[in-house]
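Structure first, commentary second.
One protein chain omitted, others in place.
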Amino acid sequence: MTAQTTMSAAPINQRAATRAQGIRRFKWTVLTPFLALMIFILGPALLLQGYFSFFSFSIFDAGDDTSFLSYFRASQWVGLDLWADALTDSKFGFAIVRSLMFAVGVTVGCFIIGFALALLMYRPFRGQGFYYIFFILPMLTVPIVIAYTGEMILYQNGPLNDILSRITGLRIEAQFLYKQEIALTTIGFMEIWNWTPFSFIIMMAGLASLPKEPQEAAQILGANRFQIFFEVQLPLLRPVILLALILRFLESMAEFPKTWGLLQGGPGSATETIPVYIFINAWQYFDISYAAVLSYVVLILMVAIVMSAIWLLRREKKNLDAMYDAKPEEG
Amino acid sequence: MAMTKSQRRMSFSAFRYLVLTFWLCIVAFPIFWMVSTSFKPDKEWFAWPPVYISENATMMNYLVVWADVSEYATNEDGDLETYTQSLQRPWEALGNSALISVIATTLSVLFGAVLAYGVSRYQILSEGRMFQLLMLRMVPPIVLVAPISIWYSALGLLDSITGLVMLYFLTTLPYAVWMSKSFIDEVPREMEQAAEILGASRARTIWEVVLPLVRSGLVATFLFILILTWSEYLLALLLSKTAVVTLPVELSKYQGSTEGRVYGRQAALSVGITLPLIVVGMIIRKHLARGFSFGMVRR
Partner (left out) sequence: MTKNTFPKVTRRQALKTGATAAAVGAAGPALTGTAFAGSVEDRIIAAAKAAAPGGVDVSGMMWSNYQVATSGAIKDFGDATNIRLPKIMDISTFEIPQRAMAEALSKSPEFDFFHVDSNMIPSLASAGLLEPLDEYMKKADFKINAVGNFGKFMTYKGKTYGIPTDGNVMVQFIRKDLFENPDERKAFADKYGREMTWPETWEEELELMNFFTRPDDNLWGSANLRDRGSSLVWWYMYLYSAGGFPFTDDMEPNINTDEGIYATQTFLNVKSASHPEAAGWGTPQMIPRIINGNAFSCQYWDGIIALAENPAKSKTTGKWTYGEVPGSKFSGKLIKRSCSTPVVSMLVNKHSPDKEAMAYMAMYMGTSGESAKIVGDRVNTFHDPWHVDHFKPGSLPEKTYTPGGMEAIKKNLQVTTPPIYLTGMLEFETELKRNISEAYAGDKTAKQVNADTTDAWARSIRRIGKRRLKEELETYKSLMPTIDVPA
């Protein structure tokens, strides 16, 4: 747009100015409701959260005070005490580790399966539509439904043990949910089942959009299937792969319905992930201040992860653009 | 090695069908099990070996859960007793769920698409801002729900459809913008310019040129966001009381049941929760086929 204005004469300049004004007006008309919601809904929540993280609020001190100001009257300045508590809280540390492990496992699982399926399916074949529609079904299933249906299937006398027993000929009585060592993994598999379609769809779109010419060129040059995949297709897919990974990772960090709906953090503390731990502190202990501190720590952690993810994404996208833009010169 | 090209193609094809069918079984089994359990009489819920397809299939689970039917049994004294009954309100929850998710999704997609159009055509948000927007989605809701509930109770928004719709709108907007932007980006600008040169107004250009080309994409976006809002559990659980109970929350009430797991009833309710989305998905399946890439590929 700037190029246009400098090149053009005065009257056009004026027209461009009105046009720019129109765009600005359009921009603010669109953004205002959104920003208003941000400021009036999320803003105060964040401020309250900040307040409670430095002022310890006890619901039991607010008892006889019926006004809304009681939240402030029943709070005491404690400075960084709660932050120190949170940073030395080993349960919280374990929760973070569990969540990270869970998210990494689920992300990788979803991605590998989703990508493999997409690779098998992105070229047209008989039955493509049929498989496609079935493969996205898990995404259409509500997580809490998956949790309860999962319990029915994984129950010790349930069908999964029965099927495994029939296949192996042994009497298998695995306790998928109630063994401390594997409970979180089991939830992880439910999550993978649930969200593989997401990675699958993204990778299908990615693969389908790949330009044919480079592949054909490589084929003519005598490259085999694997070379084409690793050297031609994969580099072009890097941004979309990264995006699929990042979105899935962040969503699984926040996974709550399955973990809470089925196990509430147990057996032992095996499924006490970040959301479960914060939930327990905020909604069982009503330790609003401590939960606020935990939330801020998680917020900071997430923002750090997201920022680096975004940095990576933007770099990949730029590389991709550069690759495409450079193409004509190569040709 | 000695395989000809067509042999190789054949064996690849066989391999493909094998793998895909294997995954199909994994995908279908839980859904099959849910449906099958919903037709089982109570004696078969926990039977060993498990009953796969009940020979005594019954509609009772559906009737008890959805039609408020009670079974009656007579005890040894000849007194009539209520045998089982459901006191839940699934239809009300279904109504709430439908209302909340459809309103929030429509708002989110409409608004997201307009914003995306602005970004795509006039760069009203820089790339950096777009990524910041995505960040909104990436904060786990649990970290904000406690102060939001205090703030909502001060505003009188607790237990209201508006309150939930606003939050769903905010948390799904990033996806709406990103997804629709990737579709709008694909529409060549030359087409719009051509229409404008032919004298079409801006609005008419958007309506008649851009919209038809992005319709599939918007429908896919709509479905994806509908999935998120329809199945949301945490916010719906903590910010509602009596007035706005959604289906996932209604289902979770079986968690504390003390008379043992009522698998059949749970399954009957689960089917009811899942069916609407699947139906919607089936209706718009051809729009889904192009997938969504969030603009991370070049076409």
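Order as written gives the chain letters A and B; numbering starts at 1 within each chain.
What we mean here is this: a contact is a pair of C-beta atoms (placed from the backbone, for glycine too) under 8 Å apart; a residue touches a chain by one contact, two chains touch by 3 or more.
Since the structure is predicted, the reported quantities are computational estimates derived from the model, not experimental observations.
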Touching partners, among the displayed chains, of the absent chain: A, B
Touch criterion as defined above, residue of B:Arg129, B:Arg189, B:Lys241 or B:Lys286 at the omitted chain: B:Lys241
Touch with the omitted chain, as defined above, among A:Thr18, A:Thr66 or A:Asn224: A:Thr66
Selected from B:Ser38, B:Ser149 or B:Thr221 as touching the chain missing from the view: B:Ser149
Sole residue of A:Ile96, A:Leu160 or A:Leu177 that reaches the chain not shown, by the stated touch rule: A:Leu177
Residue of B:Tyr17, B:Phe32, B:Phe46 or B:Tyr122 touching the missing chain in the full complex: B:Phe46
On chain A, residues whose C-beta touches the chain left out of the figure: 56, 58-66, 68, 70, 85, 91, 156, 173, 175, 177-180, 183, 263-270, 272, 280, 283-288, 290
Residues of chain B in contact with the chain not shown: 46, 67-70, 72-73, 75-77, 79-83, 85, 87-89, 149-150, 153, 158-159, 238, 241-242, 253, 255-261
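We adopt the following convention: only the chains that are shown with their structure count from here on.
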CA centroid of chain A to CA centroid of chain B, Å: 16
For the chain A and chain B complex, residues of the former touching the latter: 23, 26-27, 30-31, 33-34, 37-38, 41-42, 44-46, 48-49, 52, 68, 71, 113, 116-117, 120-121, 125, 127, 129, 131-146, 148-153, 155, 157-159, 162, 193, 201-202, 204-206, 208-210, 236-237, 239-240, 242-243, 247, 250, 253-254, 256-257, 261, 274-275, 278-279, 282-283, 288, 291-292, 294-296, 298-299, 302-303, 306, 310, 313-314, 317, 320-321, 324
Residues of chain B touching chain A in the complex: 13, 16-17, 19-20, 23-24, 26-31, 33-34, 37, 46-50, 52, 111, 114-115, 118, 122, 124, 127, 131, 134-135, 137-148, 150-151, 154, 166-167, 169-170, 173, 227, 230-231, 233-234, 238, 247-248, 251-252, 254-255, 261, 263, 266-267, 270, 273-274, 277-278, 281-282, 285, 288-294, 296-299
